[in-house]
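Only a single protein chain was left out; the remaining protein chains are all shown in position.
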């Protein structure tokens, strides 16, 4: 399972970077989204995969016993997802606006701010 | 898009979904759920309504600007986060709990108010985003 997830993470990273390197604005955003998902999967993987033991202390106990799932990565992923949700919705509005104002979605033609004038 | 089926269903679903979102919000402390998910569900209810009946109808239904929910929710969240500093002198965000159980709600603490704040913020943000995007199409 770990190997499968590791390969999956690699594929997501590769696909994300490939899409970011394309010239279209839309593909850029999709690339960033996929890359973000790849990171989330990586955090999940780094927490270690454990089967079926929630990290809950029983009512009469004082400590966690045996093997248990690490709750921290889940909290981290949830936070990361919420943040990327906000960022991506901003990004979509931005590229729509950019397309409307600049009348192109080709990143190569966006070189106005780099002119030496 | 004017589908009679969607229109009819969405008017019935709207209160149900909002009720469900409040349920999810309240069960969030010990079971899966919480302010963020509850807020998303409530936002989806309104968005579904907007899909079926058009944006203006939904606007009329909500009456206030959804953006107004953001500062209200944030204010509730800040107050509940600062409550321990003010009342007991513990660090911010420490959970304060009312001792007795309350019917239906169960135990009440500052975490619930924090979640309520999150719930309102999430509804406000989601609706503002969706309204802005669909307006400028």
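All chains are identified by letter, namely A and B, in their written order; residue positions are counted from 1 within each chain.
The definition used in the following text is that a residue touches a chain if its C-beta (ideal position, glycine included) is under 8 Å from a C-beta of that chain, and two chains touch if they have at least 3 such contacts.
Here is the rule we use: contacts and distances are computed from a predicted model.
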Among "Iron complex transport system substrate-binding protein", "Na+/H+ antiporter subunit D", "Energy-coupling factor transporter transmembrane protein EcfT" or "Cytochrome b/b6 domain-containing protein", the UniProt name of the subunit that does not appear here: "Na+/H+ antiporter subunit D"
Contacting the left-out chain in the complete assembly, out of A:5, A:30 or A:80: A:80
Touching the absent chain when the full complex is considered, from B:6, B:44, B:93 or B:108: B:93
Absent-chain interface as seen on subunit B, which is shown: 67-68, 70-71, 74-75, 78, 82, 84-85, 89-95
Hidden partner chain, residues of subunit A it touches: 20, 25, 28, 32, 35-36, 39, 42-43, 45-47, 70, 72-73, 76, 79-80, 83, 86-87, 90-91, 94-95, 97-98, 101-102, 107, 110, 112-114, 116-117
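Quick note on the criterion: only the chains that are shown with their structure count from here on.
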Distance from subunit B to subunit A - Cα centre to Cα centre, in angstrom: 25
Subunit B-touching residues of subunit A, taken from the complex the two chains share: 78, 82, 86, 89, 92-93, 96
Interface residues, subunit B side, partner subunit A - complex: 36, 125, 129, 132-133, 136
